[in-house]
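Note that one protein chain of the assembly has been removed; the remaining protein chains are unaltered in position.
Labels for the chains are A, B and C, by order of writing; each one numbers its residues from 1.
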Amino acid sequence: MIRIVGLNGSLRPGSHSKQALQLALGNAKRLGASVELLDLQVLRLPFCNGGDVYPEYPDVEYLKSTVREADGLILATPEYHGSVSGVLKNALDLMGFEELSGKVTAAISILGGQSNSNALNDLRIITRWVHAWMIPEQVAIGQAWKAFDAEGNITDPKLAGRLEELAKSLVDTARRLRSETEAIAS
Amino acid sequence: MIRIVGLNGSLRPGSHSKQALQLALGNAKRLGASVELLDLQVLRLPFCNGGDVYPEYPDVEYLKSTVREADGLILATPEYHGSVSGVLKNALDLMGFEELSGKVTAAISILGGQSNSNALNDLRIITRWVHAWMIPEQVAIGQAWKAFDAEGNITDPKLAGRLEELAKSLVDTARRLRSETEAIAS
Amino acid sequence: MIRIVGLNGSLRPGSHSKQALQLALGNAKRLGASVELLDLQVLRLPFCNGGDVYPEYPDVEYLKSTVREADGLILATPEYHGSVSGVLKNALDLMGFEELSGKVTAAISILGGQSNSNALNDLRIITRWVHAWMIPEQVAIGQAWKAFDAEGNITDPKLAGRLEELAKSLVDTARRLRSETEAIAS
Partner (left out) sequence: MIRIVGLNGSLRPGSHSKQALQLALGNAKRLGASVELLDLQVLRLPFCNGGDVYPEYPDVEYLKSTVREADGLILATPEYHGSVSGVLKNALDLMGFEELSGKVTAAISILGGQSNSNALNDLRIITRWVHAWMIPEQVAIGQAWKAFDAEGNITDPKLAGRLEELAKSLVDTARRLRSETEAIAS
């Protein structure tokens, strides 16, 4: 079974990043994947000091082992100052090739103003640096304050459909790329 | 059989981009792929005017059909002003989703000065925009004037090895992602 | 007098990039600058081959000398495939430090779909590479097909205002940065 882990890079109470991530993970689950949401609001993580060991922060090991054992990742971030949140980047800094290399990855960004791709672009380059795979599908949700209803669902069916495509591509690609079987010979 | 097409984005006589591209395509061929080099020095292409039809330039159709039928692409560019060459970008502008979507892609950049990743980053974002797949492996060749010998081979074995890994990942990924068979169920 | 040169990177007939550029240059003129629009639809330029001399293309020298003598630049580009047009990048490739270093620069992008900052981001990094100055103000015009009226004016007053602020910041910064007088001692 394909295991998908979602990482929520927003600490805001009522975070729309978390809502979008839950929707995407729900889509992946319906496609047969097992899913887990790692909420940086709940994990107690230190600022990365460039080292590997943080004995006072057992959640670092939990983060690392959970991601290491996953087949695919969904990264959700608010776009702050035209880039990924420091909170999410710091969590990625705490990990390295051992956790992230070869991982199939999808990204979602949340903006207060109009939609834009900066944080998604940054995540694409960042994940490449640790040799993860980012799928072409990506979702930026602009004017997030009016994009969700009271139940945390996305009101625009087109946008909701894009979160479904994101999950479908992620699960399908993880199956293809991470299969232990030999690639089909040409 | 996997078909790989290489696109050389340098018009300089004795272009190192072309040399690197030839090496990468040779590697792909040894792995069982069929290969073809599209040399923008040879193709007669117009500047893109945002339209689809260039009746006076039959090479536009040749470029588009060759790329459309390929499984994978290798893009080679000199890094000019910290970005992809206008020559290569213009050739990409002449194509669209029909040619590029879903294509597995690798990128190589050539620099006169020290190595840098700007042109590679740009190509990663550009190819994403037309829903191509760029593999994590990429090669930037700095100080290119001293990187090649008289036969056009790369003198640094480590760098030559990275061109081999690039080709291997490209061919392997094209086999996995573009297979018509169903993905292996989890 | 501050001299501002505008470069239109679209070859499309009825180009919205040219319309937006004309508006921005008009704003700069009202602020006391002399302005000139270099239209890549009119200039006959070759593809850059990495060399410095193009004897069959006298417009290369015209482009270079016009930009060299300017104090400020406005670059207008359609966003193609999530980046600057190959046409504009090629024109920039034909120039170098001699023309572009120290130049105060503003950028405008035109999109068929929703607004985005990719081409503007790219131009910011590209112009930095040749040590030009790009002002913080920038304008991306999304859904351009409905943004202009029949006279080529922008219908949204807020967006029109942003083109005015762009011109104001450009002219003001060119005056401050390119003054031959000594900087005011602290």
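In this text, contacts are C-beta pairs under 8 Å (C-beta built on N, C-alpha and C of every residue); 3 or more make two chains touch, one makes a residue touch a chain.
Treat the numbers as computed from the prediction; the structure is a model and nothing was measured.
From the listed residues B:T66, B:S101, B:N116 or B:S169, report the one that touches the chain absent from this view.
Residue touching the chain left out of view: B:N116.
In the full complex, which bits of chain B touch the chain not displayed? Write them out.
Interface residues of chain B facing the absent chain: 82, 114-118, 121.
Residue by residue, what part of chain C touches the chain that was omitted?
Residues 1-2, 32-33, 121, 124-125, 128, 131-138, 172-173, 175-177, 179, 181, 183-186 of chain C touch the chain absent from view.
Give me the chain A residues in contact with the hidden chain, please.
Residue positions of chain A that touch the missing chain: 10-13, 40, 47-51, 78, 80-93, 118, 122, 125-126, 128-130.
In the analysis below, only the chains that are shown with their structure count from here on.
Using only the C-alpha atoms, find the rotation that maps chain B onto chain C and quote its angle between 0 and 180 degrees, to the nearest 5.
So the angle, rounded to a multiple of 5, is 180 degrees.
Hey, how far is the Cα centre of chain B from the one of chain C, in Å?
29
In chain A, what residues contact two or more other chains?
In chain A, 121 touch at least two other chains.
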